[in-house]
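The structure under discussion appears below in the form of structure tokens.
All protein chains of the complex are present and in place, except for one that has been dropped.
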Amino acid sequence: MEKLLNEFSVGLFFWQVVLFIGLIFLLRKFAWGPILDAINEREEGIKNALAEADKARQEMLNIKSDNDKVLKEARAERDALLKDAREMKETMISEAKEEAQVQANKMIEQAKAAIANEKSAAITEMKNQMGDLSVSIAEKVVKGELSDKKKQLQLIEQLLNEVTLN
Amino acid sequence: MYSKLRSFLTVFILIFSLHSFAQEHGHENEKHNEHGEKLSLKDQIKADIKHHLQDSHDFHITDWLTFPLPVILWDDGLQMFMSSKFEHGHATVEHNGNYYKIAHETGHIYKTDASGTIHLNKNGFPTNKMPLDFSITKTVAMIMITALLMFLLFAGLAKSYTKNGGIAKGPGRFFEPIVLYVRDEIAIPNIGEKHYKKYMNYLLTIFFFIWFVNLFGLTPLGVNVTGNIAITAALALLTYLITTFTAKKDYWKHIFWMPGVPTLMKFVLAPIELLGTFIKPFALTMRLYANMFAGHVVLMSIIALMFIYKSWIGSSLSFGLAFGLSILELLVAALQAYIFTVLSALYFGSAVEEHDEH
Partner (left out) sequence: MDIPRIIGGGLIVIGAGIGIGRIGGSAMDAIARQPEATGKIQTAMLIAAALIEGIGFAALFAS
């Protein structure tokens, strides 16, 4: 202890205190202040940048969800349109079919009626012609047959029979 | 790259310090003591180690490179002269009718009679009257150099921020993480987020100052700044003063009227706590001083073994040992700076701590 006290130098103590306090104030003004400020500023900058990036990402997400929504709507609209179109097509087709059926039926009816008319006309005509023919035949036959009396009677009888059968 | 550079520097410094030590011995082989007797090698080494550890009035690098420094005394007025007048402590200086001499026992300047007699007490310490000595000694010069270097280095770092848009450049790049370390690992955990800012200047300055002077102590300049008790006492005193003057009400309350203990205990605790506040800076002083002092003594003793054991085995062994110890001392240099700073921060933290009611 005595050695320590003997070695203790007041001058050294004085200089150390003075120089050190001076150094603290000098460094505070020219070094630590600016350094710590700069570091703080940088850290704040990094923090802000990170926050901003986060915000941007959030916005991106929002935009994306918006896009999705729009897309979904568009798709729904398209589906609705397609459905309408399909329905319209189907009704049109069925209507057309029905109309065609009706028309066809009508035409068939008309054709049938026409055929029936023609048929009856043809039959009438044929009857007329056959009448004429049979009259002429009968004339000839009568011309030939009437020479024979027995035959004439026979024929008349036969003809009468035939007529009733008709 | 950095680690390579560092290891290179370490080896360089070590070899250089060995070299300068060896040189000193080469020149001083013919040293004689006060009475003209030739000194034995062991006594020479003892004297050399003592000389190295003591503050001195001239900046001695080798025998042919010694800078005289101004001596400033307060002895009935200001007395100033250059230390070269002492002729390395051999001569008695007469200045304004007063006689001064450096006692090699302590390295201090004492007032003597015209023939320069120094009276010693029974423990071998001078009893002569001492003038107040404000000389720029070797240690003071080293403090000034360190302060200048720190100023240039850190002001440069501060400037590089504004120049480079907030990013450090140059040598400051190496120190910026350390500044951040002091802030994030020393100041904030020990003092707290709320109050740490006002202590940052002190903590940073003291950390780098102690670290740098410790490192300078390991260079060939070998100036043992933190191994002077006056230096460490001054630093600890500053810590003590800052603790005391920034302390909040809670701090004093916990010293003089400890809450949460019986009244009788409060009377017992108060003097103990008060004593504790003085022991803290005392322990700070002693720790730094003793660590650096002991480190220098051990390192120099081991280097000196080389000259005592003149065989190649002893020399190479002591070289290896000195090499290992030098690296250990590099670690200790930083560790002591760290511990001084951490403990200072701890004391500041206790001064501004706001306790919840117990």
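As written, the chains take the letters A and B, and residue 1 is the first residue of each chain.
What we mean here is this: a residue touches a chain if its C-beta (ideal position, glycine included) is under 8 Å from a C-beta of that chain, and two chains touch if they have at least 3 such contacts.
As the structure is a prediction and not an experimental result, all values here were calculated from the model.
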Sole contact to the chain not displayed, among B:L148, B:I167 or B:A283: B:A283
Full-complex contact with the absent chain, from B:P68, B:G166 or B:P189: B:P189
Residues in subunit B touching the chain absent from view: 185, 189, 279, 282-284, 286-287, 289-291, 335, 338-339, 342-343, 346
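Note that in this section only the chains that are shown with their structure count from here on.
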Between subunit B and subunit A, distance of the C-alpha-averaged centres to the nearest whole Å: 91
Touching residues (chain side subunit A, partner subunit B) in the complex: 2-4, 6-17, 19-24, 26-28, 30-36, 38-39, 41-42, 45
For the subunit B and subunit A complex, residues of the former touching the latter: 54-55, 72, 105-108, 123, 125-126, 132-137, 139-140, 143-144, 147, 150-151, 154-155, 157-159, 161-162, 166-167, 176, 179-180, 183, 200-202, 204-206, 209, 228-231, 233-235, 237-238
